[in-house]
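What follows is one structure encoded as structure tokens, with my remarks underneath.
Only one protein chain is missing; all other protein chains are in place.
Chain IDs A and B follow the sequence of writing; residue 1 opens each chain.
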Amino acid sequence: MMKATSKEKTFNMVFILPALILFLVFNLYPLLRTFQLSFYQWNGIDKDMIFVGFAQYKHIIFNNPAYWKSMLNAGYITLLCLTLQNGLALLLALLVNRQIRGENIYRVIFFLPPVLSGIVVGLIWKFIYDGNFGILNNWLVSLGFTSFSDFAWLSEIKTALSSVAVVHMWKGFGYGFIILLAGLQTIPTELYEAAEVDGADKWQQFINTTVPSLIPVFTMVTILTILGAMQIFDLIYSMTQGGPAGHTDVPITKIYQYMNNGEFGYSTAMAVIFGLVLLIVSMIQLYASKKINK
Amino acid sequence: MLKKQSFFKIVLSLAVCISFLAACSQNQEGGSGKSGNDNNADVVKIWHWMTDRQAAFETLAKKYFDQTGVKVVFETYAPTDVYKNKITAAASGKLLPDIFNPIADKRELASYINAGYIADLTDAMNDGWKDVFFEKSLTQNMFTDNNEWNVKPGIYGVPLDVSTLMIYYNKDLFTKAGLDPEKPPKTWAEFIEAGKKLKAAGIQPFVCGFGEAWLIGSFAASYQWSLFGKEGIIDTIKGKIPYTDKRWLEIFNLFKEMKDNKMFASGIVTMVNKDAERTFAIGKAAMALNGSWGVNVYKSMNPSLNYGLMYPPELPDAKYPLLVFGGDGSSLFVNEMSPRKEKAIAFLKWFTQKEQQVFLAKETLNIPSNKDAAQDLPDILKKFSESVNRTFDTLPVLEAWQVTNYINLNLQSVVIGEKTPEQAIAEIQGEKERQTKK
Partner (left out) sequence: MNFFKLKKNILNSLTHIILIAVSLTCLFPVFWMISSSLKKQSEIFTNMSLLPETWQFVNYKDAFLTADFGMYFLNSVIYTVVGVAAIVLITSMAAYGFARLDFWGKNILFYLLISTLLIPIPGAFVPLYLLLKSLHLLDTRTGLLLCYISGGIAFGLFLLKSFFEELPKEIEEAALIDGCSRFGIYWRIALPLAKPAIATLVIIQCLNIWNEFLLALVVLQDTSKMPIQRGLMVFQGTHMTDYPLLMAGLTIATIPIVIIYLFMQKHIVKGIAAGAIKG
């Protein structure tokens, strides 16, 4: 690209101006206001806000193990999503992209879980996991695993978190699927044509053309997956409320819990710390993908 | 290809035009500056979260308009969390409606009052109004002399209905297990015995929405009242009695005993109450700890459900009476800043009169807060309304929410067998000490 003159540099700002203005007014300002709250002890209603400096941050870091446990829970869900959910999304995008029969039908069907209301998803998966008349147990028992006849998937320490993660992955893979599909479709056909002329077979085309072209989009999907999984909330709230005994608590359920108990200031401090953790994770991810790109 | 491209752009350009049009038409609208606290509109506005009562509310509002010419509008918002967010935001912008309920515990209610959002209704109440209510239904909204939160003593809310928690039992399932459906267990030993028989007959004995922390806490609290009494509970909150007290061990052991006898329905610790209600309604569990609202829920889910009511079973060594969770089901508060304060109070007076309360009770199958209206209720609701006198007393102090939360979490831990009762109470005491230090 040609070097821009400083006049051009200024003019080019016009492209980002609308986004920047909206961001400053409607995103940054509320964000800074809430950030300010994190230094106050306040319940959201009282007239007086008590300035406490970094006391709440200190308390979160040193005296709130449950919060860090919830962070680990979210981390576990994220790891599952990165591997299984993204793997599935990529596999399906590649399969559908092969221009097989019924391609359009599959495209529509795979995006149904994201389209479905969270209410339906929560209800249906509770039916599936239910210990008494759940579909999963029914199925397992009919396969001969009779010990599962009253196994409550969402209430057992060993299975609760993974069970919730499965639902999150099921609800989310459709997003990765369409973004990756769009990525695959944006790869110029010339690249394949050229590769074919060079005598590359399908596998070589995949490794030498598809993969490198797809890396930026895949990086993006990965970051969105991380952010989505770390910020998981609705599903947990509707399926387990963080239970049994806090074993499916995630950062947002904790923040929410503190906010609902009149700890407005404290909960914003929790959110700021969470934001910093996410920032670090995303940075590592960006750095890693840049390395791979080279 | 060209055609496709131009189509794409036409769609985009059209959308831009629409957005400008919408923005312009908006500016005219925005000029009138309508808001919840509008001075011009002569309408009394009420925010409530029980959307299932909207129809009944509207009927009464219309009747009131016909009688007095005053227009009252009910706006209901659900789920509760969203409603609460709306209230918080409106309070911060000083745009609360004329009548509302902040869904707050006493501590938070005190904040609303001290910040000047809620009107003191003592004078209006002393005018004979307060005598129509169940006494217990008022205590929740009442602040006494020298209360912990420095609120001016008085009555601040108008109870709309009352609710209590009792144990429903399925008579048909009792019969099936060889139990007498007319003689539900009264003592703890009988309760466990009934549980064993039910389990032997392949029936899950007990269900409740233990995933909602307050329900598991309320069940334990019944036994706390029965073992400690009011003074003992206050002393525990004040830190004079530790949570490692042997009576607390006894309470946790009750849950362990139920667990050991496999009395809990599968998945009970993550069930929200709606799931628990479903389990009981379709006959998948024989007993359910649930509120008086359950009558309406069970009727809609399974009209032929044949059930009775019992109190939580008594302990043999209890020194104090066993009480149940309950009090005002939902109350209404008048906005102190509203220019229509008097109109709002007048409406609430009318709203809690016997005739209106009977109508509400019939339509929504809840126990009215008006004592007289409670006379002509269906049998099962009458039983509930009798239990109003056996509900927890209001305490002058409140336990730190973190400690309460810890109790509930540890109860869940005992139910799933993660911790022993001894470990659980030791941890609660640890949290209590951390909170006292803070």
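Annotations
Throughout what follows, a residue touches a chain if its C-beta (ideal position, glycine included) is under 8 Å from a C-beta of that chain, and two chains touch if they have at least 3 such contacts.
The structure displayed is predicted, hence computed values, not measured ones.
Within the set A:Ile50, A:Leu79 or A:Val108, the residue that contacts the chain not displayed is A:Val108.
Which of A:Cys81, A:Val121, A:Ala165 or A:Ile236 touches the hidden chain is settled by the complete complex: it is A:Val121. For the options A:Ala55, A:Val141 or A:Ile178, the residue in contact with the chain missing from this view is A:Ile178.
Where chain A meets the missing chain, the touching residues are 1, 3-4, 8-13, 15-16, 18-20, 22-23, 25-31, 33-34, 37, 44, 88, 91-92, 95-96, 98, 100, 102, 104, 106-117, 119-121, 124, 127, 133, 170, 174-175, 178-179, 181-183, 185-186, 188-190, 213, 216-217, 219-220, 223-224, 227, 231, 252, 255-256, 259, 264, 267-268, 271-272, 274-275, 278-279, 282. Interface residues of chain B with the unshown chain, by the touch rule above, are 1-2, 5, 8-9, 12, 15-16, 18-19, 22-23, 26-27, 29-30, 33-36, 49-54, 75-80, 82, 85-86, 88-90, 92-93, 95, 274, 278, 281-282, 291, 293-294, 296-297, 300-303.
In the analysis below, only the chains that are shown with their structure count from here on.
Computed from the mean C-alpha positions, the centre of chain A lies at a distance of 34 Å from the centre of chain B. Residues 43-47, 59, 63, 126, 129-133, 150-157, 160, 239-241, 243-246, 257, 260-262 of chain A are the ones touching chain B in the complex. Residue ranges of chain B in contact with chain A, taken from their complex: 81, 84, 88, 91-92, 107-108, 111-112, 114-117, 204, 211-213, 265-270, 272, 275, 279, 284, 401, 405, 409-410, 412-413, 415-416, 418, 434, 438.
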